[in-house]
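Note that one protein chain of the assembly has been removed; the remaining protein chains are unaltered in position.
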Amino acid sequence: MDPFLNVTGICKSFGAVRALHNVNLLASKGECIAILGENGAGKTTFASVLIGLYQPDNGEIKLGGAPVSVSSPAKAIEHGIGMIHQHFSLVGAMNAEENILIGLPSTKRGAEARARIRQLCSDFDFNVDFDIRVTEMPVGMKQRVEILKALFRDVSILILDEPTSVLAPTEIAPFLKGVRKLVANGCLVFFISHKLDEIREIADRVMVMRHGRVEGVLPVATTPMAQMSALMMGEKPTSETVGMPKAEKVRNDTSSAPDALVVSDVCLIDPGGAEILQDLTLTVKAGEILGIAGIDGNGQTELSEVITGLKRQTSGAIHLNGTEISSASIASRIADGIGFVPEDRHAEGLVLSLSVEENLAFRSIGDDRFMSGGLISRRAMHEIASDVVAAFDIRPPDPKLNASALSGGNQQKIVLAREVARARNLLVVVQPTKGLDVGATDFVQNQIRAVAQSGVGVLYISTELEHVLDISDRVAVMAFGRITGVVDPENTTLQDIGLLMTAAPEEVK
Amino acid sequence: MNRFTMQRRIAIALLSALSVGGVLILLDGHNPFEAYKVLFLESFLNYWGFSNTLVKASPMLLAGLAVIIPMRAGVFNIGGEGQIYIGGLFGAVFALAIPNLPGILGVPLIFIAAAAGGAFWAAIPAYLKAYRGTNEVIVTLLMNFIAIHIVSYAVAGPLLAEGAPYPYSEEVSDAYRLPILMPQSDTHAGFVFGLGMTIILYFWLRFTPSGFQLDLVGRNARAAAYAGVDQKKTIIRAMLIGGSLAGLAGAIEVIGLKYRLFHLFSDGYGYDGIVVAFLAALNPIVAPLTALFLAGLSAGAGTMQRAVGVDSSVIEVVEGLVVVFVAAALVTPRTTSISILKLLAKNLRLRRQTQRRKKEA
Amino acid sequence: MIDLVLLGDVLAGTARLGTPIAFAALGGVIAERGGLYNIGLEGQILAGALGAAAGSFATGSAMIGLGCGIICGLISGLLLGYMSIRLRINQLVGGIALNLLLAGLTAFLSRQIFGAQAGGARVNGFSQINIPFLSDLPVVGPSLFSQDPLFYLLIGLAIAAWFWLMKSHKGLDLRAVGENPKAADLAGVPVFRMQYLAIAVSGALAALAGVQLVLSQVYVFAEGMSAGKGFIALAAIILGRWSPIGAICAALFFGFCDAVQFKLQFTSPEIPYQLFLILPYLASLVALVVLGAKASAPASVGLPYDREHR
Partner (left out) sequence: ERAAIVMPGSISDNGWNQAGFEGLTKAGEVLGFEAAFSESVHQPEQIEVLSDYARRGYDLVIGHGGEFQDAVERVAARFPETMFMVNNGLGTKDNIANADFYFSQIAYLMGYVAGSMSDTGTIGIIAAQQFKFTTDTVAGYEAGAKAANPDVRVLVTWTGDWDDIAKGKEAALNQISQGADVVWPTMDSATLGSMQAVQEKGVYGIGIYRDAINEWPEILQSAILDVRGNMRSYLDLAAAGKLEGALYRADMGNELAMRIGSFHSDIPVDVVDEVNNLIDAMKSGTLVVNPQ
């Protein structure tokens, strides 16, 4: 029997960067193929070719034995190919329903469509607010809308590009179950992820990519994880690739350390009157990593913004090293040595139209490091960037490249590198490992640990519970804009944390 | 499209524009080759033609910069035209009110007055944009019309020169007139002044934190806020600079070219500035080139009419076509923001490489 | 009683002065909602005017003139579309160049078609239609219900455009293109086709402004007869917050101020007339500030969409 999808000899270059090199793949219906590879390996590019977003320089795609030309996403949809994108492609000014219905034939947009959307939501156990516009949604909800959009389109090939990166742990399981159901119904699913456990759970085969080539397509069940990583990393052991020994997991004893950050009784009420943060109090000691766990959308983002000055709290106080900074400007907090990795790298972490080196500098442009004789030293900027690019293994290793040309994971590394270097007194990170491959994740976690070890307080906010537990000295759990409990990551169970995460507001009091 | 090199694209573009225009010139009963010869030779390679080009390029350059700086902060200044008028008005009023200063003192003061006028006219949309979120495009556009009428009133009323057959003011005193660069012509020092501004602004944007931060606001306002840049202040600053530059363009027209304030003294230079700015991909250092291109086109077109007798309506068509086609050639696939200079440099490098390779082979 | 007559006058003047601006503004709204600036409105008004004059001149039929005007608008719209969508020329530069080109071309052609008597060749046009009963109403009757057919067409088109844009599926798709073309593309909207459609319709609507000037107002073509209406229309788009109805209200408001301005010149001849000429612009500005036009433009307007760029 002919395979359903037959991809042969696909090549794609961007300028000097060879993003795909002679990619071949056979796949049949009812199969789930994971795509694994380092940041910048070409996963998203491959998916984009399938979906008609990029035109390959070479190669052929056959569907059901017949060559097809996927010259546009609309064509792809006609052929029953759908995709969930790594970076959301939603219309901010429209609500969830409109976003899902855009582009569909009129016959599929009637009242039944609305009913079906809600049905899908409950099938997948998705919490989506249909009354607000996408711009007002927390990232997790955006991702759910993105997923719904693809699911709604009755596809025979579905490509998921890091679909779970900002889903709450509680949402991931039902989502994966839903995907399995699709596969069982004969859908061909590509699942791009850096999370080996998810791949293991859901995929039948894994296609490992490296530097734009397919290194192998292996059955998941019989291939040890180590072999997958080895293929992906090019035989080198993980820690060496990233140029640093994997740090011993040492818990810092910070009980006698001074307080780096004290947040006391902070409330934040949004213009609509909703209480986003309620009497929130927490302390981060110098040299300590305080993890914040919680389901996305419970005020974590806002907490980080209040601390860094992007939002002004309605009441309450914030102290940094004993000095009140409650009403200090963002600029003065930057000058105070607060590093901040924001949640949305495209929206605020990066300026995509600037080069990598400028992105590495823009939040500290007045620093002596970047200045000479009162002027910005482009040379210093370049040299510092060259070092960072090497240390963080940012690819392609060209600091003059526009940030927009980098893969998602490499973009994240830029933000992290910049903020880690900047943080002298406090580092606030939100979803720092989002989109990073295994090696990069280790590297970044090590960097953050190193920052803490140098005496900087770290506030580590993430929905990736494992990473939080892995790195934190203490873990505070947030729900409904409050801290519902602070636990010791060594002596706590996932269940306890799960309870705290979903604690109803009245219980919290 | 992607496969063409820069030179080829520009060449093809110009050829297409000129052949379409040539047909019209032919229809109009003239020899297109003769007309085009004049168009090119007399805009740059002829003393008088080049002087005309420079005269026009001066306000265009400053008006272009007046678009570039605000645009780099994400503010769309359509108001160059109005700012030119108000700048010219302020400069002229100052020059006429205090006619007896030595030039060395008077000219800078006139410039300051004109810059203040332009900045004042830009401050209104800037304030509305920064603090009330009002769309700046519409405010600046409407204010252009208002400014033109204000100057029209001023020169027909309070400033009207004695015995003038047309609304214009008295002449400014000799000491205040900009020096003439090319003897016997009207080429005043305005373009040199514009070049100076260009260099200052280029370095400011590229090598000072405040310039860099202004650029950030335009590229990604949220990221700029996250970098501690005060967006409101930046918008105001950018517009004040833009307005000052346009105001200076007005002053240059008054004390460099006409020596009086005239009704309708700017012929849409504020709008030409938009073309100059975007053809330069918003890079100040490229703006002199694009200003010269546009000015040369307009000067050459004029001579084409006078020397060959081509109908001015046909000339407008040719001008429009050339701008369209050249703009099309300058758009590089997928890298709209790369500046012309960069592209040229890249091209040269490529060519040298291939030549070297050929030699080696 | 005098006041009522005055009011009726002003209303009629509003409709006359506002209608061409409103057509152009409506065209601008459609284009901008699809993510394209149409700075070429001014030139397209001229194209429509010339088309209408030439069509009616050649055949003696106003309807054919109308058709020719619309076709000229469609072509000029598609031309701008090609520049903005395919060539990805900066949309402001392209629009400004198109204005230059069309100003020249219409002048050239009109001299060819109508000869030396360029301004003088008068053509057949539309006459007023009195809506039964309504046109007999006092004050508003003669001014609003006894207008040329294109005024009614404007009202009809505005409502249709509003309905299409805000309520229909294709309208949603078009708005999505203007907000985030990549998202629309990935959702299966044929982005480029939608944009060409929008810009062509936009050109045709702008051309209707010229058609109205020629076939309903002055019955001749004159060089430069758009006289800046395309630029005022750009302001009306924003003042009307990118809504078809809003833009038309804004255009009519502008027309209203212009009509009032003429009246004021009589009542206060001692005030310099330039101040009255400023009035429509100033009033629009004040309206904008008072109404607090915070509503923002379609997020991607003016940015050429390149599928492979990220």
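Every chain is named by a letter (A, B and C) in the order it is written, and numbering of its residues begins at 1.
Here is the rule we use: contacts are C-beta pairs under 8 Å (C-beta built on N, C-alpha and C of every residue); 3 or more make two chains touch, one makes a residue touch a chain.
Quantities reported herein were computed from a predicted structural model and do not represent experimental measurements.
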Missing chain: touched chains present in the view: B, C
Among C:Ala31, C:Leu66, C:Ala158 or C:Ala259, the residue in touch with the chain that has been omitted: C:Ala259
Interface with the undisplayed chain - residues on chain C: 5, 9, 12-13, 16-17, 20, 107, 110-111, 116, 118-120, 213, 217-220, 222-225, 227-229, 258-259, 262-263, 265-266, 269, 273-274, 276-277
Residues in chain B touching the chain absent from view: 48, 52, 55-56, 59, 149, 152, 156, 163-168, 184, 186, 253, 257-258, 260, 262-267, 269, 299, 302-303, 305-307, 309, 312
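The definition used in the following text is that only the chains that are shown with their structure count from here on.
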Separation of mean Cα positions, chain C and chain B [Å, integer]: 28
Distance between the centres, which are taken as Cα means, of chain C and chain A, whole angstrom: 46
Length of the line joining the C-alpha centres of chain A and chain B, rounded to whole Å: 45
Chain C residues counted as touching two or more neighbouring chains: 308-309
Touching residues (chain side chain B, partner chain C) in the complex: 24, 27-28, 128, 132-135, 137-139, 141-143, 145-146, 149-150, 152-153, 156-157, 271, 274-275, 278-279, 311-321, 323-324, 327-328, 331, 333-334, 336
Complex contact set, residues of chain C against chain A: 169-170, 172-173, 175-176, 179-180, 182-190, 298-299, 307-310
Footprint of chain A on chain B - complex, ascending: 203, 206-209, 212-213, 216, 219-220, 222-223, 225-230, 337
